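A single protein chain has been omitted; all remaining protein chains appear in their positions.
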Amino acid sequence: MREITYAEAIREAMSEEMRRDENVFLMGEDVGLYGGAFGVTVGMFEEFGEERVRDTPISEAVIAGAAAGAAVTGMRPVAEIMFMDFTTIAMDSLVNQAAKMRYMFGGKAKVPMVLRCPAGSGTGAAAQHSQSLEAWFCHVPGLKVVAPSTPADAKGLLKSAIRDDNPVIFVEQKLLYRKKGIVPEEEFIIPLGKADIKRKGTDVTIITYGRMAESVLSAAADMEQEGISIEVIDPRTLVPLDRETIIESVIKTGRAVVVHEAVKTGGYGGEIVSAISESEAFDYLDAPVLRIAGKDVPIPYNPELEKAAVPSVAEIKEAVRKVMNR
Amino acid sequence: MDEKEKMVEMYKRMNEARSFEEKVSFFFARGMVHGTTHLSVGEEASGVASCMALEAYDLITSTHRGHSQVIGKGIDLNKMMAELLGKATGYCKGKGGSMHIADIKAGNLGANGVVGGGHGIAVGAALTQKLKKTGKIVLCFFGDGAANEGSFHEAVNLASIWRLPVIFFCENNFYGMSMPLSKHMNIKDIVKRAEAYGIPGYIVDGNDAVAVYRKVKEAAEYVRSGKGPVLIESKTYRWLGHSKSDANVYRTKEEIVEWKKKCPLKRFRAYLLKEEILTEEEADAIERKAKEDIEKAVEYANNSPEPPIGTLLEDVYA
Partner (left out) sequence: MAVEVIMPKAGMAMEEGTIVKWYKKEGDQVEAGEALLEIITDKVNMEVEAEVSGVLLKIVGKEGQVLPVFTPIAYIGKEGEEVETETTGKNPEQPEKKEKEELKKENVSVSEKKVRATPAARKTAKESDLELRDIKGSGPKGRIQKKDVLSLRTSVNKMTPLAEKIAALEGVDPALLEGSGYDGKITKEDVMKQIGQRTKEKGKPVKGKIVPLTPMRKTIGKRMSDSFFTAPTFTLNIEVDMRKTKEMKNTLKAAIEEETGFTPTITDILVMACAKNLKKHPAVNTAITEEGLLIYDDVNIAFAVGLEEGLFVPVIKNADKLTLSEIVTISRELVSKAEHMSLRPDEQEGSTFTISNLGMYGISHFNPIINPPNSAILGVGAITDRPIVRKGEIRINPMMNLSMTIDHRAIDGAPGARFMQNLKELLEDPIKLLT
């Protein structure tokens, strides 16, 4: 099995879909000759040409708006917003236009677009280039939200997202771009709305997604030594959420911790915790469900401060011990 | 349809728009149309004639003040009235209402409740036409108020650099809700902004149906030939308030009366009679027919079922 990076996996997904379907095209700031701010689209301009790999001016509102307009008239645009932080400028196009068209037009529109959003901290880019804003979009019916944690998931899910007939917000954590992982060479897709059990365990369920999956898995490996068996569930798609897999696991373990990089207050973790407490799993809980999430602060510049703003492996382990009453 | 037939059809649709909105106003007062509604009485030439200058297969994005526009594009009045009354048979199954009339198959990409919300969609739709080489163009309606939205500038610039087939059609009715143009921008003519984005711009008398028709026809040819977008500023006036909750405190009675004298329907009728396209009797008949058709639409809508509550959760996702 070959290993490729997360960025390469995303590029492969887009290239394969563009070869498969001529309606698929890319647009965004510097995605063309430059190859994207994070090099994700390197080489695609050469293969597909400027018509299908379109550089846009620095105009996020119209990038998202034009993607919606192209989608509703039969194309399958994959638009990139260079930093998820800049989706603020595109919000009307996404929230009031793309997400709503189908419903407010009585089911007569389809908006098959993907908005790729490099997100997250860890690059020293401070407060306006480091946010994880996925929860905002989860709050808008009509949008789907995907946040893969591995190269294989990124590839399989992006292909599904491109083929999906709805607007999909695709969250790519920047620190994952260089991470390598096994990705099958043959074609595959991963359906949206299907969680993955990244590790089997019996004592505590940790639900996490995106970059935090790696930290959680490393905490889980460490804690095996302490005799605590952790099951790690990565929902991969936040909307639609695979509630069954989470609930089934919590019924089994009776303990749950939710981990994400995004700030805690109003974060998607609250939604996951609610899904657990509203479900049959409530009766099996043997400890309060904890959230380990980003601190409620803008991401600071200083590297040590920046690290302290997002969950660490030590914090995750601490939470596990707490739910185990140790 | 030859030019003459088009003119007759145009007159018919302008009358339908007028009758439709009078009816809506009547219903609104009786609580049968809820929420709010934005009437375009006085702007029918702008909305209808611009659409009539397009080919039937071309596309439009409409606005919150869109009744004349979508009727101009050609619409089933029954389904439109049903939608305003929130019925299951409406264009949007009763989920859209006045501000979201859309008929995607017929090229109407939807009215928009957000000022400036249609700019990006129009540009994207135009991109589709260019990529797929369909030969279709897009007409993007917006108002003087929307010309101050960031999306206007982003969209016109993008359409310009990509040479997209889109007509930015500004219905300048001189007020962004209550704020007069003289206060909300420091230029007299919005068309000046075309130059900033390197595209042609024209002013047209928005109450003169023939002038609007000819100018859009000309612009459509230019746009269709692949030369990029055009901005048209159509100066017109809404007789009624911004929405149904408007007390009209920011305008003088005199100003409104003055504009009512320039009624686009009367003006167009005079033209049709003078050019002997219609006789008095024929023109009367068209007006009567328009009223009757609206009554029929009302009847259809009234006899239509309410959307079942079970449809509430439908059509969120494809």
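Per-chain residue numbering starts at 1, and chain names A and B are given in the order in which the chains are listed.
We adopt the following convention: a contact is a pair of C-beta atoms (placed from the backbone, for glycine too) under 8 Å apart; a residue touches a chain by one contact, two chains touch by 3 or more.
Since the model is a prediction, treat every value here as computed from it, not as a measurement.
*Asks:* Can you list the shown chains that the omitted chain is in contact with?
*Replies:* A
*Asks:* I'm checking contacts with the chain that's been left out. Which of A:Glu186, A:Asp283 or A:Glu304 qualifies?
*Replies:* Once the missing chain is taken into account, the touching residue is A:Asp283.
*Asks:* So that we can see where the missing chain sits, which residues of chain A does it touch?
*Replies:* For chain A, the residues touching the absent chain are 254, 282-287, 325.
By our rule, only the chains that are shown with their structure count from here on.
*Asks:* Could you put a whole-Å number on the gap between the CA centroids of chain A and chain B?
*Replies:* So the centroids are 40 Å from each other.
*Asks:* Spell out the part of chain A that touches chain B in their complex, as residue ranges.
*Replies:* Chain A residues touching chain B: 25, 51-52, 54, 56-57, 59, 61-62, 64-75, 77, 89, 92-93, 96-97, 101-112, 141-142, 144, 164-166.
*Asks:* What part of chain B is in contact with chain A in the complex they form?
*Replies:* Of all residues in chain B, those touching chain A are 59, 61, 90-96, 100, 102-105, 109-110, 112-114, 116-117, 119-129, 131-132, 150-151, 154-155, 157-158, 161-162, 314-318.
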